[in-house]
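This structure is in structure tokens; I'll ask about it shortly.
Let's turn to chain A:
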Amino acid sequence: MESIIPLAYLIIFPGFLFLAVYGMFLQWVDRKLCAVMQNRMGPPWFQPFADFIKLLAKEVIVPDAADSAMFRALPYFAMAAVITALVSIPVSGPAALFSYQGDLVAVIYLLTIPTVTFFLAGWSSTSPYSTVGSMRVLTQLFAYEVPLMLSLIGPAILAGSWNISEIAAFFTAHPVLIPSQLLGFLAALIALQVKLERMPFDIPHAKNEIVGGQFTEYSGRLLNFFLLAVDMELVVGAALVNAVFLGGSLGFAGWAGIGVFLGKTLFITFLLALLKVLMARIRIEQMINFCWKYLAPVAMAQVAFDIFLKFKLG
Partner candidate 1 sequence: MSEFAREEKVKADIEAKFAGAVTNASVQRKNRVWLELEPSRLPELLAWLKAAGFDHLATVTGFDEGENLGAHYHMTDTKMLVNVKVKTPRTNPVLPSVLKVFPGALSYELELQDMLGIKVEGLPPGRRYPLDDDFPTDQYPLRKDWKVEEYLAKNPLFPTEAK
Partner candidate 2 sequence: MSKITIPLGPQHPALKEPENFMLVLEGEQITGATVNLGYNHRGMEKAAENRTYIQNLYLIERVCGICSHSHTTTYITNVEELAKCETPKRALAIRTLFAELERVHSHLLWLGVAGYEMGFETLFMYTWRDREQVLDCLEMLSGNRVHYSINTIGGVRRDISAEQKAGVIKRIDYLIERTNYYIKLALEEPTVAARTANVGKLPPEVAIERGAVGPTARASGIARDVRKDEPYLIYNELDFKLITHNTNDVFGRLVVRALELVESYKMIKEVLNNLPEGPIAVKVPMRIAPGECVNHYEAPRGEDIHYLKANGTDKPERLKVRAPTLANLQSVAYMMEGGWLADVPLVIAAIDPCMSCTDRAVVWDPKKGRKQVYGWEELRKLSIEQYKRRGVDFTRL
């Protein structure tokens, strides 16, 4: 019986099942919000689930030129990495499932793995569109990784810990300090938008230019799991930003903790949807310029401010 509980954590809550269902729900929320902002109806609530089931039933086609084993394995790698990342982020309570010193760094790197699998997926499918798409994935990775990391370092410095749960606990204990992280929070949100390849940063799979980008050759089940991994990344990304900047569950546990978590991730999704509808997609070189010229300095300024604050507070 004892050994079943961790397993249940992994598979049901806050593991795979919760992530998948909540990821798809957030996808719907995102689509609906965008639709409302764009003056149209939007999909019904079950649309993501219907899409999921439909894609499951579709045939999987592996290109002749692709490495079949890798081509098939990559979606699962992407998904596994995202689920593993969630294990160290507090969801329903003040503490994460497995928290340890330095898990912030581990989570950032686990979240990089899906991006790398996107690159490998595009590269191994060998079609010109996917090749260009995967090159763009890598370029984008180099552009957003540093600003994202920098913006997450700020709160860590302030809290004096590399442990996500401890950072969350620190902000729960000192809620006054949350507004001081505004710049870093915004930088992290935008970097997250870049990371999730959402408009206006959906350059790697800009459909008008390179069709499906890195996923052009993917179909059926495999494509489905990639898309699911992206949805899950949205949840994990929102959870990470929530835990690091907004104090996680704010000390609540159990059902109340879940409520706080859902509320705050929905709020973050709303902000991300707002970013999505407000702007036109920019070019890859404009994206790099933006990330290095504006986003990274903003994150850096927040880090400097946090170091200053840390000294002031003692």
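On how the list was made: all candidates are chains of the complex that A comes from, given by their letters.
Here, contacts are C-beta pairs under 8 Å (C-beta built on N, C-alpha and C of every residue); 3 or more make two chains touch, one makes a residue touch a chain; residues count from 1.
A quick note: this is a predicted structure, and the numbers were derived from the prediction, not measured.
**Q** Name the candidate, out of 1 or 2, that touches chain A somewhere in the complex.
**A** 2
**Q** In their shared complex, at which residues does chain A touch candidate 2?
**A** That would be residues 34, 37-41, 43-44, 46, 128-129, 131-132, 135-136, 199-200, 202-203, 206-211, 277-286 of chain A.
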